[in-house]
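Before we start, here is the structure in question, set down as structure tokens.
What you see is the complex with one protein chain gone and the rest in place.
On to subunit A.
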Amino acid sequence: MEYLVLPRSSFDLFVEYLVRRGKVVAPVAKGNGQFVFSEVRKGSDIALRYILTILPPKKYFMPQYETLAEYDTRRGQKLQPVVEVEPLILFGVHTCDLAGIQCLDVVFSDRPKDLNYLVRREYITVIGLECNDYCDTYASCGLMGTFLPQGGYDLFFTDLGEYFLIHVGTQKGEDLVRDIPFLERAQSQHLAELEALRARKAQIFRPEVPVDRALLPRMFREGFEAGVWEEIGNRCLSCANCTNVCPTCYCFDVRDVPDVNLVTGRRIRVWDSCQNEPFAKIASGESFRAERSDRKRHRFNRKFSYPVKRYNRFFCTGCGRCSRVCMAKIDLKETITRLAQETGYLKV
């Protein structure tokens, strides 16, 4: 796949071109240093330098509320499965969030496949945007190795000042840019500038916690009874902010929503959270993760240990959102540091 050059002066034209093709969503400034993915109509709507959005792009791939099936009780107990789709161009996705989308792809492609996710996914075009520097101090993309693009995009933008370098990642991306007159093929000096940027980044993005990433699953296994779980469990408010904003948290509840006529209705799925006490409760009343420390530990293991075994992939993208939104100021980097100290995995 090839690299293309978009002169900065043509960026607005490019966005206009996208908007003509369909709905475009991109990071937009909300004020108070907060950003959200939201619909844009022109280039100047887009915040090209942004601290990660409050919610990750997950909200488009796996909406918070989603209809799984519709029913009409006059037709018996049958359900009509539905998939809600919307053609969408997602612009400005940072590499950590691309990694998050890849995690969701893996989960929902795993058999039995989740067609609600996979069918909707096909309607979304993903355009990535490289981070030239840290967004803020909460991120741990250095540790997780997610500050460089590793696929998961149709097009990928790198801001190189006078121009954007665009990497074409898929056929879908290729089709999108094929007829744009103001794009040029990249020359060797452009690629050299990209190399130079990546070399600079390798100096900037270092493991934020001095631990060996490959040893993290082992560290979490060995640290299952560590004191840090009790410590953060005592502070945790079980508010589920961390799971809501996490780009890879996909747990859900299935519920029925009858219409007011009580004849028709929908079966929906809604984001759920392992941080809520009833999450692992069974009919007899037994709760398998009754303590907040159990639930915090479960969530951390679901990022750094369990999925590595199951999907061969970390489910922490280092985006830092959980630390940013935690009302009890439970910090991911601090938690890993404490666990590494307790288990002897902290490099000195």
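The criterion applied here is as follows: a contact is a pair of C-beta atoms (placed from the backbone, for glycine too) under 8 Å apart; a residue touches a chain by one contact, two chains touch by 3 or more; residues count from 1.
One rule holds for everything that comes next: contacts and distances are computed from a predicted model.
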Missing subunit (named according to UniProt) among the choices "ABC transport system ATP-binding protein", "cytochrome-c oxidase", "Oxidoreductase" or "Potassium-transporting ATPase KdpC subunit": "Oxidoreductase"
Of A:20, A:78 or A:178, the one touching the omitted chain in the full complex: A:78
Touch with the omitted chain, as defined above, among A:29, A:215, A:251 or A:328: A:251
Of A:29, A:160, A:215 or A:280, the one touching the omitted chain in the full complex: A:280
Touch residues of subunit A, complete complex, unshown partner: 67-69, 71, 73, 76-86, 107-108, 110, 112-116, 119, 224-225, 250-256, 258, 262, 265, 267, 269, 272, 274, 279-284, 286, 288-289, 294, 298, 301-302, 305-307, 309-310
